[in-house]
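This report concerns only the one structure given below.
All protein chains but one are shown at their positions in the complex.
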Amino acid sequence: MTISPVIKQEHLYKLVEQGKRADGRQFNQYRPITIEPGIISKAEGSARVRIGNTQVIAGIKMSIGDPYPDTPDSGVITTAAELIPLASPDFEAGPPDQQTIELARVVDRGIRESEVIDLGKLCIIPGEKIWIIFIDIHIIDYDGNLFDAASLAALAALFNAKVPITQLMPMLEKIKEQYPDAAGYLQEHPEDYPLPLRDPPISCTFVKFNNAIVVDPSIDEQDIAEARITVATDPKGDIRAMQKGLKGSFTADEIKKIIKDSVINGSDIRKILKESVGT
Amino acid sequence: MKSDKKLIDENGKRLDGRGPDQLRNIKIEAGVLHRADGSCYLEWGGNKVIAAVYGPREAIPKHTQNPLKAIVKARYNMAAFSVDDRKRPGPDRRSQEISKVTSEALEKIVLTDQFPRAAIDVNIEVLDAEAGTRCAGLTAAGVALADAGIPMRDIPVACAAGKIGAENNDGMFSGGFVVLDLGKEEDNFGNADLPIAIAPRTNDIILLQMDGHLTFDEFEHALDLAMKGCQEISKLQKEALLRRYKSDVEVEE
Partner (left out) sequence: MSKSTREIVIPGQLVGDLKDFKPGRGTIVENEKIYSNVLGIRYESPPYINVVPLKGRYDAVMGDLVIGIVEEAMSSSWLVDINAPYPALLHVNEVPWDVEFGETEKFLNTGDSIMAKVLQVNIEKKLQITLKDRNLYKIRGGHIINVEPSKVPRIIGKKGSMIGILKKYTRCRIFVGQNGRIWIDGEDKNVALAQQAIHKIEEESISFGLTNKIEEFLASHGQ
């Protein structure tokens, strides 16, 4: 575990008292964001997202599977994250720990509950065969704010993804032999097609320390954060997911202000996302 | 291994247009990560890998420490999305074996006695996989180790040669070509694969595996090809490091 010096904390405390951050940003300002879609040829969709020095790669794989009994006509998404030791001196190899699982679940919720993916359109044969979407998030370089980088990478990868009809045609043909109804689906979708996606909510993460609240925490800010909150807002400015973390607290007014700031930052980031994936 | 496809024609031209002794395209970039002590991004044909080095740092847990020298811990990992059928995250038997032989190969090159009780962690992540990832990973690791300032005898480099296009009649092989650096189809349908890693200055072999079927003469030829491939890639490793750091030494004060 890397020990962070106490005077670093004191330095950051002193700066925020004067309305400043160590890297010169405003409290409500993100580091530069870049999105590169389609960087992994084996994946159905992929993207690399950089927020400052933080770097995350998300990849989408799809396969054909059986639906859950309670949602027989819907596709399935599963989200996993890997905090691999490549990305930080403090990450260890091994099965996902609580931090990793929280990250994957928050990303998953932002996509699932906000219905970014029209899962109803990912049904091949109702009650029998549906598409499974695997969202895998690989942290490459960890310099703070994984939540936003991971969410954005997952979204960009989804927008970059194509349903792999051509590649899985042999399997689809077999399914058609067993379930003649599949012919309808195949007629409608003779070749690869983009995932059915809606305008996505965007996650913005804030941390609080020494009574200051800053967006997009750097690793140093995250190390000393007392409380953290992630808010996902949609294009209408409505709230679609939230997650508060760490041991400190926020006041209700602070949270309301954070939501308003999320809408502003979210719409900027949504523009970057749309430009990069070309929708 | 069964070859339904014609992997190579009579003139020695391969599916992707390469000649028998030609490498796929290779691109190497040193020092690409912010947090790691040393790092390398490498593209080799359709392979994309990143290697990151941390250390030397105190080996943990303590019982893994060697009081006389550093241990080199390579960890080869494939991203879930790096292959056609999604791979379950986490180490499987194949990646554990590759991690082991890679660690052993690197340990031979690193001057481990300079750092008693320490660990040098080498993380190799395969982002896109298309035949030959262990060679790509080890080659990237060599650059990342140098980039981290780790003292070494040499910069390790890896490459494979193999055999493709033989006729198989009930296990009796006839014909076929020994070729350098098997591509995707060649790896799936070829007759033999011989990945090696060497210390390029001395040509010492530090990793060698082989599967398939080779005569002694074919082995000699394949080893020779793979060595030459290693030497060619070694040049690219050096160029990548010099590109990254040449601005550090431009003019004398």
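Every chain is named by a letter (A and B) in the order it is written, and numbering of its residues begins at 1.
Convention: contacts are C-beta pairs under 8 Å (C-beta built on N, C-alpha and C of every residue); 3 or more make two chains touch, one makes a residue touch a chain.
Fair warning: this is a prediction, and the values are worked out from it, not measured in the lab.
Enquirer: With the full complex in mind, choose from B:E43, B:D147 or B:D193 the residue touching the hidden chain.
Expert: B:D147
Enquirer: Write the list of chain A residues that the hidden chain touches.
Expert: Within chain A, the residues that touch the unshown chain are 3-11, 14-15, 18, 20, 24.
Enquirer: What residue numbers in chain B mark contact with the hidden partner chain?
Expert: Residues touching the hidden chain, for chain B, are 37-38, 55-58, 67, 111, 114-118, 146-155, 199-202, 238, 241-242, 245-253.
Keep in mind that, in the parts below, only the chains that are shown with their structure count from here on.
Enquirer: Take the average of all CA coordinates in chain A, do the same for chain B, and state the distance between these two points in whole angstrom.
Expert: 32
Enquirer: Help me check something: in the complex, which residues belonging to chain B touch chain A?
Expert: Going through chain B, the ones touching chain A are 33-36, 46, 48, 50-52, 54, 57, 75, 77, 79-86, 89-91, 121, 123, 125, 127-130.
Enquirer: Show which residues of chain A lie in contact with chain B when the two form their complex.
Expert: Going by the criterion above, the answer is residues 39-43, 46, 53, 55, 57, 59-61, 63, 80, 82, 84-89, 93, 95-96, 134, 136, 138, 140-143, 167.
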